Each structure stands twice: as C-alpha cells, then as structure tokens.
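Removed from the display is one protein chain of the complex; every other protein chain stays in position.
Take a look at chain A:
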Amino acid sequence: MTSATAPPHVVEVEHVTRRFDATVALDDVSLTVRRGELLGLLGPNGAGKTTLLSLINGLRKPDSGTIRLFGGDPRDPASRARLGTTPQETGLPPTLRVAEVVDFVARHYPDPMPTAEVLEMFGLTDLARRQTGGLSGGQKRRLAIGLALTGRPELVLLDEPTTGLDVDARHALWDALRSYHAQGGTIVLTSHYLEEVQALAQRVVVVDRGQVLADDRLDVILDRVALRRMSLRVPDAAVSSLATVPGLTQHETSADGRHELLVSDADAAVRALVAADVPFEGLTIAGATLEEAFLTMTRTPPGATQPGATQQAAAVDQARSTVTTEGARP
C-alpha cells in the first residue's frame, strides 16, 4: 500500500465497515482501484457488492474506515466530477424522454459527450423522443449505461450491468464497455455471474458476507472458482483412490452413497480415474455454482480435501445445470 496521496489510485477503501441495523453489510473491507483497471466485484446476491458501490459513489457513509474517490471524500460533489454511475434499470423517470434524460445528466459534467453521440453509441437515436417508461428492458439498460458514460468519466461504477439481458444485447454492451476501457477508462463492475466478470474483468475481487475473500488476476481467480462438480459411485474398496484425483478441493458423500467431488479440471480428473483403473460408474459432471466455489474458498485452503464431509450434501442439487458431457462416460 502506498501513501494516501498516491495519484494512480482512483478509489481507496480502507478498513471500511457498514452495518444496516443488525446486518453487517461490509466488514473491515480494504481495496484500491488503480487508474485504467477493469475490476470485477464478484459475489452472490447480498454479499455486500452494492453497498460497497454506494459508499464509493457517495450515497452512503461508512460506519468506520475511510473511502477516497480521486483522493477526496465521495460525498463531496467535486470528487464525483470524474465519476459515472448507472441508475437501476427500473429507475428511470418514466415520463421523461430519452434525450431529455441524457441532456439532464450531461449538464452535470464539464465536458460531456453530445447527447446525439451518446444516443448513437447505444443505438437509441430512433428512440430519442420516446418516454423512458415506454422502453423495453434492454433499451432501458442501454440508456442506463449510456448515462454512466455521458460525462466522459474517468471511473465508471456498474452494478450488474447486463443481468437479465439477452445474448446479443449483452455482447453489444460489453463491446461498448471494452471500447471505453481501451480509451483509458477505469471500470468497476459487480456481478453474480462468473460469465460477465470473465468476459470483461482483468482483476477480480471476490466478496461474500461483507468480506473480501480473494483479490487477484482474472486467471488466478478463475482457477479457484471455476470448479466442476463430479458425481459418481465407486465400490467401498476404491474410495481411498478418490483422494488422489488432481485438483480436488472438496469431497463429500451424499445420502444415497454417491461421491460428490469439486475439482478444478474435470477432464484431468476423469483421465486420472481411468488411468488408475478406478471402477467408477454413473459419472455426471456439472458446473459448480459460484456459491459452492466461495464456500470452498472460505472453508478450505486450495488443494485441501474434506473426505466424507456430508453437511453440504443437501446443496448439491442446486448446482447449476450447465452439464458438460465431454468424457463423462467411461
């Protein structure tokens, strides 16, 4: 950590705690965002991501700790002159027209993009005279992100920018964000989808229950969270050989006697089982949920195993159904 006046830090969060009544939304969080970074805040719903953004954008005050935005207090409007944020999709003023909203936001910034340019960039030119209440969900989202970029900000905060959009709309918005970043912009985005963070972020901060669980380059985080869940049966005599599976982070036995393994590389694991001639049957492989990945991150150091643990077996069925069948059958 460098000194408080270090200019390359766009955002500095130091030992910040924020409670809502009895709930601790953020618990002693520290984080710095450097100029030009594209940082993904990854975590399940309720992890504290949105609360963290609302402290950085000046909407809320921390209970303790300090937050600096471009070196100043985010609650001072002058600190926010180089910040762009988005309204929630449902939060646009329904009776105002698209161009009126862009105009209004543009007036807050010293050197904004012309309204026509914002509309053009987000494919909203034909909708300029439409009241925002009449836009589709995807159009609202485009406008919301357009508003974040209207003031030519140096830092953009995006809360779940493309959640719920179809694939085309999502990719169009990702392209717009990548081009903003390519021109030197700094982006902090939150998501509970690994896919979105994976598509955009270079650095990933994993947040859960108000704490930073990991803060690293995307590829490092992916190795830790992109887990696969293997489910299989083996004769009792062969159970011990499961412990030698490469990349195993968790091993549970479910009530019906199936073995549930969380592994970092399902292909390598299957090859190892085959090579060791383990007599397994009924193998299925599915993507582990982020929640499962986070649980292994908090409860076990990478590489450690929990043979025979059954307390999480009930959560198994909630695994995301992105079944990959490559090499799944012996």
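FYI, contacts are C-beta pairs under 8 Å (C-beta built on N, C-alpha and C of every residue); 3 or more make two chains touch, one makes a residue touch a chain; residues count from 1.
We adopt the following convention: contacts and distances are computed from a predicted model.
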| item | value |
| --- | --- |
| Hidden chain of the complex, named as in its UniProt record, picked from "TolB-like translocation protein signal peptide", "ABC transporter permease", "Glucose-6-phosphate dehydrogenase assembly protein OpcA" or "ABC-type Mn2+/Zn2+ transport system ATPase subunit" | "ABC transporter permease" |
| Contact with the hidden chain (one of A:85, A:249 or A:289) | A:85 |
| Listed residues A:59, A:220 or A:276, member touching the removed chain | A:59 |
| For chain A, residues in touch with the removed chain | 20-21, 23, 25, 46, 50-51, 54, 57-61, 76-81, 83, 85-88, 90-93, 95-96, 100, 103-105, 107-109, 131, 147, 151 |
